[in-house]
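Note that one protein chain is taken out, while the other chains of the complex remain in position.
This part shows chain A:
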Amino acid sequence: MYQLNLSDILLFSAAIGFNVETVTYKNLKFQVWDLGGQTSIRPYWRCYYSNTDAVIYVVDSCDRDRIGISKSELVAMLEEEELKKAILVVFANKQDMEQAMTPTEVANSLGLPALKDRKWQIFKTSATKGTGLDEAMEWLVESLKSRQ
């Protein structure tokens, strides 16, 4: 059920904007905000930062050209005071594609190993096939529970 929901969210193709979904996984209730990644609406991400426990950053593993922009956006986001304590989960998405970068490549490109004072983890996922989402959510639930 859940996997279906989350992949639905990932595949949700709102032309412009975002989506909100409340998902219960392992007795934990998630309010998931899918913020669009378009350049023009990136400035509005900061409107949703307050009271955030975790950030799921979905990256297109095939897009080698724009992984740099992705990194700078991620770094800018993590500098925000409101997200100081948020757990970071990176989805190296589109792993079903042949030319996709490996998760380690993606992690290095995003500069994740250099992060300090941040609990983070990267997972390889495929939104179209719905793989990798379960492990990622498992990890997130465990880390959230251990935090409390």
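Criterion: contacts are C-beta pairs under 8 Å (C-beta built on N, C-alpha and C of every residue); 3 or more make two chains touch, one makes a residue touch a chain; residues count from 1.
Heads up, the rule we're going with is that contacts and distances are computed from a predicted model.
Trainee: Which of the following names does UniProt give to the chain that is not shown: "Polynucleotide 5'-hydroxyl-kinase GRC3", "Rab proteins geranylgeranyltransferase", "Dynactin subunit 5" or "Golgin subfamily A member 1"?
Mentor: "Golgin subfamily A member 1"
Trainee: Looking at A:27, A:51, A:99 or A:148, which residue reaches the missing chain?
Mentor: A:51
Trainee: If you put the missing chain back, which residues of chain A would it touch?
Mentor: So the residues of chain A touching the missing chain come out as 13-18, 20, 22, 31, 33, 36-44, 47-48, 50-51, 60, 63, 66.
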